[in-house]
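Provided herewith is a single structure, encoded as structure tokens, for subsequent inquiry.
Let's turn to subunit A:
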Amino acid sequence: MLGPFIAVLRRDLLLAWRGRADVLVTIGFFVVVACLFPFGVGAEPNQLREIAPGILWVDALLATLLSLHRLFAQDHADGSLEQLLLSPEPTVLWVSAKVLAYWLTTSLPLVIAAPGLGLLFDMEQGSLKVLCLSLLLGTPMLSLLGAVGAALTLGLRGGGMLLALLVLPLFVPVLIFGAGAVDAYLGGSGSDAHLLLLAGGSLAALVLAPWACAAALRIAAE
Partner candidate 1 sequence: MNWGSAEAFWNMGGAATFVWGSYAVTLIVIVVELILLFQRRKNTVSRLLRLRRGRSARRQPANVSESP
Partner candidate 2 sequence: MTRSRFNIFRFAVPQNFYPLAGKLAPIFAVTAAVLFLAGLWISFFIAPTDAQQGEVYRVIFIHVPAAWMSMFIYLVMAFWSAVGLVFNTRLSAMMAHALAPTGAMFCFVALWTGALWGRPTWGAYWVWDARLTSQLLLLFLYFGYIALINAIDDPRRADKAGAILALVGAINVPIIYFSVKWWNTLHQGASVSLTKAPSMATTMLMGMLVMAFAAWAYTIAVTLWRVRSLILERERNAEWVNEELDRLEAAA
């Protein structure tokens, strides 16, 4: 049962490893955008500390968005997507594997890079921990919802902008609870509720999104 899952996962990770530059570009984008904000809003440490969680979350969202097209575009172009769809393996299974590989190669590096950026904004250790945890729990939902959007816009003209228009409104709850977790921690009310909601959202997306994604891919390949 898990055979095709592992196979697709390994293949995608290998492809990502061979094209490391793409992954590095995403992290570079994440870092550069975060560094732009102090120039825009001023370098006052208190203010920066206050807006840091929001900035890093919006930044992570944009970085995800810009790399989403990688998820299926290449497979679509070289025909392997069609082969996968024709294979007898359940579509949901290998779609999940692809999303997992995508999350491991795109979102996980962002989660790892986030503490370093948090230090630039003078965030203290406790809130850094909450921020990383919220990113860790929230980004799977971004990847899963984004995968549906990427599948729907596969091979369309102006796909990139369209993808942004489709998925950004859907990302709003993740942004609210993600950035809200740090605020709640700093406000003293504890971040548990936010983190649990993020985890719940990711789990719900894990159950529903692969189906929608598989259906969208089948439509796109017809």
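Candidates were picked such that all candidates are chains of the complex that A comes from, given by their letters.
Following the convention adopted for this analysis, contacts are C-beta pairs under 8 Å (C-beta built on N, C-alpha and C of every residue); 3 or more make two chains touch, one makes a residue touch a chain; residues count from 1.
From a predicted model like this one, the values you see are computed outputs, not experimental measurements.
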### Query
In the complex, what candidate makes contact with subunit A, out of 1 or 2?
2
### Summary
Contacts from subunit A onto candidate 2 in the complex sit at residues 145, 148, 152-153, 156-159, 162, 165-166, 168-170, 172-173, 176-177, 180, 183-184, 201, 208, 212, 215-216, 219-220, 222
